[in-house]
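Removed: one protein chain of the complex. Kept in place: all other protein chains.
Showing chain A:
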Amino acid sequence: MSTWIEVCDKNDIDEEDVIRFDHEGRSFAIYRSPQDSFHATDGHCTHENVHLADGLVMDDIIECPKHNGRFNYKTGQAKGAPVCINLKTYPVKVDAGRVFVQVG
């Protein structure tokens, strides 16, 4: 069953940035876009075992810190070599200034 998990205060994530969130043995990347929307994906790049929270957020794109592979973090779409497999995304909501992610 899907449940909403509290991640952090919304101000814990800078605009156009990403943080790491670990929960019950799983790791996620939580994003705040330049438009002030919040998003979540799996934490690790689909190319190699590198966490995206050390990467660079540019508009809708997260760039992996190891090989510069790029994903659209809103849709999970892989944007080209060296990433070929899309990222899994998760619903996010903000309630009373707190960020929640729905993990299944």
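In this text, contacts are C-beta pairs under 8 Å (C-beta built on N, C-alpha and C of every residue); 3 or more make two chains touch, one makes a residue touch a chain; residues count from 1.
As a convention for this text, contacts and distances are computed from a predicted model.
Considering only "ABC transporter ATP-binding protein", "Gfo/Idh/MocA family oxidoreductase", "Circularly permuted type 2 ATP-grasp protein" or "Fatty acid desaturase", the record for the omitted chain gives "Fatty acid desaturase", by its UniProt protein name. Even with one chain removed from view, chain A keeps its contact list with that chain: residues 17, 47-49, 54-56, 58, 63, 65-68, 70, 81-82, 84.
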